[in-house]
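Here's the structure we're looking at; comments come further down.
A single protein chain has been omitted from the complex, and every remaining protein chain is retained in its original position.
Now for chain A:
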Amino acid sequence: MRVVLAEDLFLLRDGLVRTLREHGFDVVSAVDNGPSLLRALLEEKPDVAVVDVRLPPTFTDEGLQAALEARRHHRGLPVLVLSQYVDQLYANELLASDDGGVGYLLKDRVTDTGQFVDAVRRVAAGGTVLDPQVIGRLLSRGDARGTISALTPRERDVLELMAQGRSNAAVAAALHFSESAVAKHTASIFAKLGIAPSTEDNRRVLAVLAYLRR
């Protein structure tokens, strides 16, 4: 699987390249600034891009802008964005940038290699991966507004993991449920929130996110 990587700090870039290679990814280009990133994305058209939000030359949201720009040229180009902090506004912009896999994770998540590599694969496969902190804030907002008050605590846990973009199997493993129990909870959540159920994993995630972001 071909990966383009953008990270301006050498130590981190080196670490990420190593981690990705160890897990069988082919890092075709590892760049350290916004313009090179855009060029690499347009020329290499990788299977997935792993991008730091803040890059030279402006040290603002250069990486995010390059990724969004590349997605306008190559529709559905999967992008996993890493950042020292997560912001709902950036999450919204990524989710709104046409279809195809997107991910938005705190940089710290790379310290858990297993989870990180899994996230890269899910995004490459067209899935949606959102940092637990983004989902956590959406849920606490939902709590305060009473939009998810109908859910049982168990269902809320399932909703949280589902919104992060996990599959039924992953939710089941994380909560020590059986997969069929997760399926039952999911059906109940969708019925309570009035979301049309969908058999396709990613569409389901997007429906949940759309509900939470209202």
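In this text, a residue touches a chain if its C-beta (ideal position, glycine included) is under 8 Å from a C-beta of that chain, and two chains touch if they have at least 3 such contacts; residues count from 1.
Going forward, contacts and distances are computed from a predicted model.
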item	value
Among "TolB-like translocation protein signal peptide", "histidine kinase", "ABC transporter substrate-binding protein" or "Autoinducer 2 import system permease protein LsrC", UniProt-listed name of the chain not shown	"histidine kinase"
Selected residue (touches chain absent from view) among A:141, A:156, A:184 or A:203	A:141
Residue among A:11, A:89 or A:196 touching the omitted chain	A:89
Chain A, residues in touch with the chain not shown (by the definition above)	53-54, 56-61, 84-85, 87-90, 92, 106-108, 111-112, 137, 141, 144-145
